[in-house]
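Every protein chain of the complex appears in place save one, which is left out.
Moving on, here comes subunit A:
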Amino acid sequence: MAAPEVHHLFHNPIADHSFSADHKTLAIARDTTVELYGRAGNAFKLQDELKGHDKTVTSIDIAPNSGRIVSCSQDRNALVWEPTPQGYKPTLVLLRINRAATFVRWSPSETKFAVGSGDRLIAVCYFEEENDWWVSKHLKKPIRSTVTTVAWHPNSVLLAAGSTDAHARVFSSFIKGVDARPEPTAWGERLPFNTVCGEYMNNSAGWVHSVAFSPSGDALAFAAHDSSITVVYPSAPEQPPKAVISISTQLLPFMSLIWNGEAEIIAAGYDCEAFRFRGGIEGWQLSGAVETKGRPGLGGQREESALNMFKQMDLKGKVKDDTQLKTVHQNTITMIRPYETSGDAVAKFSSSGVDGRIVIWNV
């Protein structure tokens, strides 16, 4: 397995990151700005800073086809950045929320995006031609607390959301005139706006940090603060699900998860490294870490030289330098995203962390 590609951009936390479809541009949510990095050889160089928010930017997403960037922030706003020859032009979105916007994702159709917020609702935003303006409709019931994360079904109508009320829910975000009528799925057949297609919680009821639909859209996985991931297989509309499988781990909680095909989930979080889960409808289990530890150059052989040993004792008062984690990320991983895919399988994925690193991993 090839070594991961590590880019240490700065010493600030990265709340969210997104690559453009050609992988040449990398957008980073850093403090109150959105930073755009361009690939220059093997490194990423800062190219542009998008300043429009006046509070912490919480989430960011680049639409792969149109190249539009959407960002949202604790200042209760979302901005759509349109690429023009003169640079990116921001458009304010009418979110109508009075708490922070926490999470934003484009739908696969790129005609809509969903913004989760601390106002106990999700704003589903779409472009209204006659007003030349991004407007939103609210998914409100039955959310009881801050929405921490959202994820789109491949049909661009169903939307999964995780919340601090410990529930992962599946909603319909069907908007007349924007969406084509979706094919019936196991989640539902008739799907008017704000249909609740499913509401799930696991036994120990931790905050939900991340949700994701499987590539086919027929299964939902979510990671919660009780160090678990839960996979839900729906059976038919209005029916109890075929299976709800919850795996509690010995690890610290996961912040983000992605599917690799239908039989593997990759999750990463407070343990600063990514883990694989394998399984299917009959059961899931943790199969190990993605990272191979003890790679050359990670400290192992440095301690062998006597000079180094005495140097360490002199500088730090101890032989072993134990301030470095053995993982590539030196702090919590905040987000993982597919980087290169072939069909449903993920060939490479990228992760961003509180340590200011972006790492591209080979699966």
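Please note the rule applied: a residue touches a chain if its C-beta (ideal position, glycine included) is under 8 Å from a C-beta of that chain, and two chains touch if they have at least 3 such contacts; residues count from 1.
Here is the rule we use: contacts and distances are computed from a predicted model.
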For the chain that is missing from this picture, which UniProt protein name fits: "Actin-related protein 2/3 complex subunit 5", "Potassium channel subfamily K member", "Protein FMC1 homolog" or "Ubiquitin-like modifier-activating enzyme ATG7"? "Actin-related protein 2/3 complex subunit 5"
From the listed residues A:Ser173, A:Ser227, A:Thr327 or A:Ser352, report the one that touches the chain absent from this view. A:Ser227
Which of A:Leu50, A:Ala151 or A:Ala166 touches the chain that is not shown? A:Ala166
Given the contact definition stated above, which residue among A:Phe44, A:Trp207 or A:Tyr339 touches the chain not shown here? A:Trp207
Residue of A:Arg76, A:Arg105 or A:Arg120 in touch with the missing chain, whole complex considered: A:Arg120
Residues of subunit A touching the missing chain are 120, 144-145, 165-166, 201, 203-207, 224-228, 248-253
